[in-house]
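With one protein chain held back, the other chains of the complex are shown just where they sit.
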Amino acid sequence: MRKVTLLVAFLFVSAFLLLAATSMRDFGAPNDAAMDDYFIANAQSEVAANNVVTAVVFDYRGFDTLGEATVLFAAVVGILSLFRKLRKEERWGDER
Amino acid sequence: MNQQGMSVIVRTVTRFVYGLVLVFGFYVIMHGHLTPGGGFQGGAVVASAFALLLVAFGAAGVKGRLDKHLLQTLEEIGALAFLGLAFAGVGTVFFYNLLANSGSLFGASVALGPNAGVLNTGGLVPLMNWAVGLKVMTGIACIVIVMLVGARKEETE
Amino acid sequence: MNALTVHAPVLLVAVPLLGAFATPLIGKLGRRTRDLFVGLIVAVTAALAGLLAANFFASGAAPSVYVLGGRAFNMPLPSGMMVPIRILFEVDGMSAFMTLITALVTLAGAYFSFSYWKERSGGSMYYSLLLLLTAGIFGMELTGDMFNFFVFLEITSIAACGLIGFRVWLRKSQEAGFKVMTLYTLSGLFVLLAIALLYGQHGALNIGFLASQIGSIGASLVDKIALGLLLTGLAMKAGAVPLHMWAPDAYGEAPAPMSAVLVANSQASLYALFRVLFTLFGVGATLSANGWILIVFAMLTIFVGVTMALVQSDIKRLIAYGAVSQIGYMLLGVGVGLVRRASLLAGGAALADKADALDYGFVAMQGGIFHMLNDAACIGLLFLTTGAVIRASGTRDLNKMGGLAHRMKWTTIFFIIGAFALAGIPPFNGFASKFLIYEASFKLSPFLSVIAILSSIMLLAVFVKAFQGAFLGSKTGLSDAGEAPFGMLLPMAVLALVVIAFGLFPGFFVDTIVTPAARALWLGPSEYIGAVLGGG
Partner (left out) sequence: MSVGNFPFVIAALLVAFGLYALLFKRNLIKMVIGISLVETGVNLFLVMVGYRSGGAAPIYTYATAGERMVLPTPQALTLTSIVIGLATTALLLSFAVFVHRHYGTLDVRKIKELRG
């Protein structure tokens, strides 16, 4: 029963994905690139960086990068908290 | 692979390669605004050098050299530095790049179009690269060490 | 407008982030200093949320933008461009309303933790994760950019899972951590794939711009598949049945105050779901079908949540299923509103004329949105009382507890308030919002309203069982049980006061904060787009 449900869900989602991929526009021909053309044209004058990708990562979309650094920070804190030293009273299996 | 690390060949090669990998990682971070790469990529390269040390010498072999508390502190400092650089522009808008084209440190303008690249450009971007690079190298190294040492403990139990 | 008001949206994210980064460093100075610091950061964040909301609701409720890294905070478009280049934050009625909920719950959860988590190891990391979760939730609610939203979604996922697995000595918490992280990641990847599809079609990531594109040229097949992926991913993250497998585990296994914050996290996903349905695909998509999908989700969630709560003997898990069922009421209210809105649009009626208490669609929206706030307050209260109860008795099994009412008078009273409010008994806040939902959904279909009312009654039975198991009976086997310390009672009392206040003066709160929020969704994307692209 469980397996059949999973199989149906899997086939359904996969079919949707393939449908989305086949009805996309052609590869290598973006519909609307106004935003990216702006980056390519103005990264040197506005950010003074030769690498447009870095200009996007740290200036135009800098807030994403802050979030990304935060995600890594959260993972480090989470992993350190899993492997931390426990106190004596925190016994295996205590539900408090 | 045992607690003492791998064979003498691997350890010798590691001693040679380790420094080169570090230098390459720092190069990638430093030239992030000019060539492919940046803080994340360079940080990952440096962290891979730490991982190489761990693999070659074992958890016991690097015990004195890579301390996880120090790494964690450095990571927090990197994160705070990045956030601080973002706050620096708050007089105008959060994340405003106030050093770009200002003429001060990293503030040189760049010639439009293809050029050879000048290191002294990019405003806050190179500084952020360094902050993120510090954060990523210490963060990933911290993850690798903690997971390796933690997994070891389980085997001996 | 002064500088603080201008920068309030971004400070709401940046201040908790600063706290999260600095907490492990400050933690080296000792527990008291760290608690003071965290308390200060949480209080400042809550004050900023209050300032933002007060300023917004006082100023006539037009959406405002904040451009990150631009030359001025209110210039989304560079000269001559039609596309917003930078990431921007956008505050409208709904997001201002959501920040209030998050601020309330995190305030209660953090201050409760100061005494709840006092004797535990890893306190600095605990508060760091809490602040990261807070920052992520605020970011999800305020951002106006699809990819930025995804980044904040992932921050909340990772921080939440770190908190769920925080009690490593419990085997169940580790199982829950793995399961929840898997499903959160999967939902995040669905959202990311949808973003990639939308970017591939329209070459932009700004929600307002995408909405105007979809509105003007109509939703293509790829857009509709992206909508399906967004619906699936966000419903999964919000814990709607049949994608709820993670929710009871997460709420049940996290430390008690964090369960309350996790509910706020689910509500932020729910907010994003509404944002997608009303703003991103507000015109030009199959609105009525979307509404009915929400209603089906809602009925399943209400029914499954309550029936599963009936058979639990673990008090935390019982309340967790109660929390799942409440998500269904919010979905029901907003789904009914969406169906009604679609039929009004098809009939050519002006939506602005219908945005009052006379049209049942708008009333349903008010009910669903008001219920988010009410649910956060009373579920938060219930989780906090459960934390106090488990701490006093040392077990979560209702069959082993008993007689706590003799020793924990205040906790008992707070539990009764929370339970009655959640089951929708009159003088409390749950009744105020559930009544609006019943009334409005009855006009769409009596069947919906009957199921919703019956489920509420069953929920009351569930809580009577839990109350009888935990609090009534003789004083047995609980030698060290005593009243919870003052530090834990105070946050509970604050939430109880909120529950009572919203129950006694629902009209005032509906008029001042709920109606602008409901209007922001009901009127569709034109105002939201106008704030970004100008004109409108």
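All chains are identified by letter, namely A, B and C, in their written order; residue positions are counted from 1 within each chain.
Quick note on the criterion: a residue touches a chain if its C-beta (ideal position, glycine included) is under 8 Å from a C-beta of that chain, and two chains touch if they have at least 3 such contacts.
Keep in mind that this is a model prediction, so the values were computed, not measured.
Taking every chain of the complex into account, the absent chain touches A, B, C. Residue C:308 is the one among C:53, C:68 or C:308 that touches the chain not shown. Of the listed positions C:181, C:276 or C:523, the one in contact with the omitted chain in the full complex is C:181. The chain not displayed touches chain B at residues 34-36, 38, 40, 113-117, 136, 140, 143, 147, 150-151, 154. Contact between chain C and the unshown chain involves residues 147, 150-151, 154, 157-158, 161-162, 165, 168, 171-172, 174-179, 181-182, 185-186, 188-189, 192-193, 196, 199-200, 205, 248-249, 252-253, 308, 311.
On the side of chain A, touch with the chain left out of the figure occurs at residues 3, 6, 9-10, 13-14, 17-18, 20-30, 33, 35-36, 39-40, 43-44, 50-53, 55-57, 61, 64-65, 67-68, 71-72, 74-75, 78-79, 82-83.
We adopt the following convention: only the chains that are shown with their structure count from here on.
When the C-beta pairs in contact are tallied for A-B and for A-C, the bigger tally goes to A-C. One simple way to say how far apart two chains are is to compare their mean CA positions; for chain A and chain C this gives 22 Å. Touching two or more other chains at once are residues 17, 21, 24, 68-69 of chain C.
Multi-chain contact residues of chain A (touching two or more other chains) are listed as 59, 62-63, 66, 68, 70, 73, 75, 80, 82. Against chain A, in their complex, chain B makes its touches with residues 32-36, 38, 40, 68, 72, 75-76, 79, 82-83, 86, 94-95, 97, 100-101, 107-113, 115, 117, 121-125, 128-129, 132, 135-136, 139-140, 142-143, 146-147, 149-150.
Within the complex formed with chain B, the chain C residues making contact are 7, 10, 14, 17-18, 21-22, 24-25, 66-73. On the side of chain C, the complex with chain A involves touching residues 17, 20-21, 24, 68-69, 78, 81-83, 85-87, 119-122, 125-126, 128-129, 132, 135-136, 139, 147-148, 151-152, 154-155, 158-159, 161-162, 165-171, 193, 197, 200-204, 220-222, 225-226, 228-229, 390-391, 394-396.
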